[in-house]
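For this view, one protein chain was removed and the others were kept in their places.
So, chain A:
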């Protein structure tokens, strides 16, 4: 079934009450009004009561239920996202997160009592979960609903006011967020802005109490630099080249399917997709035909005609990905069509570390294969590069899996599969080094947008014990203090 790819006409965007277009020609602060309006809403305390947060989250749930078709259509228009993928990633995974929040929020918001020491035995000591205030969420283009809603759910659950900036690359999804999503939420406390690069820079000049950014490493640096001016804490979900080591003793068929699925899902535009495979030449000889078989199994003989294979999200991005096809040698695929922004599911072999394809994250449906003689060589290769968002290892031998795990560093790790660690909400999702900082999903999203405030509530009594700390000091007092210190070493308690 062939669907012509409709490139949408650029529409002027929605109602000024919900979206603010960043006018790059004005000097001054075009977002000042919106920011102060939301900040006033924050100071009024409106977003703090549990009932309010639950109501807003339930409204988000209605959006996902009622507007499912709109989401599927928007993402289909933007990047020909296959309906299964759109429903799974953009709707289902969000519902998952939403359920997690709604089921557990009353627990998450509670004060956490902590163990006390000898001096505080009669006191109340707990960690209070305070919202930060006004937070900014910047979404990317590859999962335009999913990667905006996931942090949004946690930000609302944690009691904050939110300004969202969806990606301008995926115009239809952006429009959906601006015109539809915003109507489900309280306009006083949640706003959507649209902005180009210049506009985003202006937006970042404002003071936020937290910034959550998903996107490229280079823009991540810009966001953090802007945040530094206001001492705003940040979570940066960035990217990198995720290596995938395949040991010699693997059953290629299952490996090929799992790797192909992870690579070509969403037309390769997934931050945790396997970027390049490391394996021996012998394994490569078996893997390439297996990959070919898996691709045919998934998308048929002509992936271009498959409703389950999408397109690159924009022209600029298409050109970038196409340029990478010059690296190495095409073993599978390699076909492109500029009008459709189609890049066939492709496997490149004989790739050298110096090739262009190895200098940047692929973020497209191209899998590279690089030969290594051993797992040690694979580990050294991985460790000589920037730390990625994910590392994948395929081996029936758990020792090999653990070897790579223990001797490398990455945001997350999955043995014998790809992508799946991201779908388990009890696992925190985030990067390290240039692949990012901070983590979220499930409870971790709530904690991301929460200031954990240490509180000690003392009694007015027992002032005589306090007397130990007051001047004037006598040797007697010091003796008591020191004696208490040595008692502490054997037991569980600390004095001060």
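The criterion applied here is as follows: a residue touches a chain if its C-beta (ideal position, glycine included) is under 8 Å from a C-beta of that chain, and two chains touch if they have at least 3 such contacts; residues count from 1.
Definition applied: contacts and distances are computed from a predicted model.
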Per UniProt record, name of the chain withheld from view ["Protein AUXIN SIGNALING F-BOX 2", "Hemoglobin embryonic subunit alpha-like", "Elongin-A" or "Aldehyde dehydrogenase family 3 member A2"]: "Aldehyde dehydrogenase family 3 member A2"
Absent-chain contact - pick from A:30, A:365 or A:428: A:428
From A:30, A:61, A:154 or A:220, residue that would touch the chain that is not displayed: A:220
Listed residues A:41, A:105, A:119 or A:332, member touching the removed chain: A:119
Chain A residues touching the omitted chain (full complex): 43, 45, 82-84, 87-88, 92-93, 95-96, 99, 114-117, 119-120, 125, 127-128, 130, 132-133, 209, 217, 220-221, 224-225, 227-229, 231, 233, 236, 238, 250-251, 253-255, 257-258, 261, 297-300, 306-309, 383, 394-396, 398, 401, 405, 407, 409-417, 420-421, 423-429, 432-434, 436-439, 451-460, 463, 466, 469-473, 477-478, 481-482, 485, 488-489, 492, 494-496
